[in-house]
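Read through the structure below, which is laid out as structure tokens, and then see the notes.
Note that one protein chain of the assembly has been removed; the remaining protein chains are unaltered in position.
Up next, chain A:
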Amino acid sequence: MSNDVYIVGIDMIKFGRFENEKAERLAAQATLMALDDCGLGIRDIQAIWAGSCNATMMGQRMLHYIGQTGVPVVNVTNACATGATAFREAWIAIKAGLYDTCLAVGAEKMGKGMLVPKNSQGTAIPTEGLLGSGVMPSVFAKMGMEHTRKHGTTFEQFARVSEKNHRHSTLNPKAMYQRETPLAMVMESEMIAYPLTKLMCSVNVDGAAAAVLMSEKKAKQSGLINRAVKVRASALASDPFTARNLVMQDVNTVTRLAAQNAYEMAELGPEDVNLIELHDCFATAEICHYENLGLCAEGEGGAYLDSGATQLGGQQPVNVSGGLLSKGHPLGATGIANIYEISQHLRGEAGARQVEGAKIGLTHVVGLGSACAVHLLEKA
């Protein structure tokens, strides 16, 4: 018997805006859905990792709504990689042999509009707009502009990412928005930070997702192996030093490091991956991540998008869920929601957006600061 770890139950709530809800209540909903997905109850869970960027003690508070069983609960925060980090910690605990059934849950209540950064420099007066811009659209606009500088990628190519992912979202009933946005509409919407228009920025929404992870032995004993998804690799990286990282956050290098570690752990290459959910927090990022994840050669990200390879029906569909751009981006939930999407395809249960014959899927999230998580998943 191997010490592989499997996802046996996984689900997410439909992302949206839930004015009167708390993160822990959303987490409770997703947890019950994930338990129902595998026919287990909260008493079967031996330990919990709960991810949220804004909530405090969310995991314990969640149990107040579904049953206080006394199991160890660890609350996790790791920027936009929070959910994936919680998932990975549960994976590690089972790998270590300490438990055989664990829960990872991520949930977030978001405000509308732009995220307001903390004054991490500790300056006497606010520096936004005085010493340049550090808000998220500006950071990811610069990520795109660096790609333009190096490879000549155009505003129109970046805009096509939104056209593609918004089209995908029309097939995902759990996406916040399920609306097509023709290229001209994307390019003509309000400019936020060149080359990013409003329709090229992900949506701040509320959401939750949860996964039940299990050892191979337990999954076989419980008769849950048939619908299970095997975790082939789980990699987490922090940002290694690169020349401008401290003033212009570099999410490329940290992604490359996590991806390389994941491919090595799984003994797989990018060519083996049938579909990808990657961190399209802004449209510019997706094209860069094609290269960072090794889906295409250096500098070919724009051309790879133009080729149609990454749309549903293409060679390596990317973000068929609609991505963060239209599904929405509730920070702590995103990493597990991506794993849910891939699991649905590997199980052949993705409905109208099913990627036919999917055997291997990759999830990627990256949080500024920085943290990158990459998971490789396989049909059991």
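Everything that follows uses one rule, which is that a residue touches a chain if its C-beta (ideal position, glycine included) is under 8 Å from a C-beta of that chain, and two chains touch if they have at least 3 such contacts; residues count from 1.
Please note the rule applied: contacts and distances are computed from a predicted model.
Trainee: The complex lacks one chain in this depiction; which UniProt name from "ChsH2 C-terminal OB-fold domain-containing protein", "Circularly permuted type 2 ATP-grasp protein", "TIGR02186 family protein" or "Heme exporter protein C" does that chain carry?
Mentor: "ChsH2 C-terminal OB-fold domain-containing protein"
Trainee: Considering the whole complex, which of A:T69, A:T127 or A:Q178 touches the chain not shown?
Mentor: Per the contact definition at the top, the residue touching the missing chain is A:T127.
Trainee: Out of A:D4, A:E21, A:E146 or A:D272, which residue would touch the omitted chain in the full complex?
Mentor: In the full complex, the listed residue that touches the missing chain is A:E146.
Trainee: May I ask which residue of A:G83, A:P137, A:P317 or A:G367 touches the chain that does not appear here?
Mentor: A:P137
Trainee: Which chain A residues would touch the chain omitted from the figure, given the whole complex?
Mentor: On the chain A side, contact with the omitted chain comes from 114, 116, 121, 123-135, 137-138, 141-142, 145-146, 149, 190-196, 241, 243-244, 246-248.
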